[in-house]
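Notes follow the structure.
All protein chains but one are shown in place.
The block that comes next holds subunit A.
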């Protein structure tokens, strides 16, 4: 990182009455396969408003300091789920994490999520994650003729799976799960959450099939109730509870 950039941004910040700005160190995990096979830490000093988000800090780095920094983001408002990363050792969305909530007097570490192949800097290969998602058939399946009107449902029936409809497929949960880290075969919390969304939907008729898929040796039974997923979910979904509900449905189906 060149010192000239630093001085320039510091100087310009001073001239614009920077009373609300603080100096924060971003410690970013960098990996570029075109340069080295090793990932390294790189520090960036930023003058930034503590009420801004980690994503704003990453933008500042990319736009003002080092254009080679690579990360995913799209909506910047916690909806698209593309910027899950490990910030200060915890999986979060960079666009929903305020710098003031992170103890900015210490360096803020930003790493890619774990358990998936890092392609460059903070970008990982999401394919195994989406493969598990596709495996649980996350779409409405019905038999018989299509009704001419919408498929109606009572408010209570809708309430049953309300929590799991909120998933944005950010992979924060799956990539925080130690069972998934050790062995990428586990379906992972996100796939189970999205199966839950249809298993408990009164309009759907393939719940049996989905339960059978999750009864697999790499399905719900590998869950150790570590609760990392519930802690990580930026949408506040009770992920572990959803997994337990699927287990219970499997058991009550048998006995």
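Rule of thumb we're sticking to: contacts are C-beta pairs under 8 Å (C-beta built on N, C-alpha and C of every residue); 3 or more make two chains touch, one makes a residue touch a chain; residues count from 1.
Note that contacts and distances are computed from a predicted model.
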Which of "Anti-sigma regulatory factor (Ser/Thr protein kinase)", "Succinate dehydrogenase / fumarate reductase membrane anchor subunit", "Branched-chain amino acid transport system ATP-binding protein" or "Metapyrocatechase" matches, in UniProt, the chain that is not displayed: "Succinate dehydrogenase / fumarate reductase membrane anchor subunit"
Options A:23, A:103 or A:131, residue touching the unrepresented chain: A:131
Options A:21, A:119 or A:137, residue touching the unrepresented chain: A:119
Candidate in contact with the missing chain, chosen from A:43, A:157 or A:183: A:183
Those residues of subunit A which, in the complete complex, touch the missing chain: 1-2, 30-40, 42, 66, 68, 115-119, 125, 127-128, 131-132, 135, 178-179, 181-185, 212-213, 215-217, 219, 221-222, 247, 250-251, 254
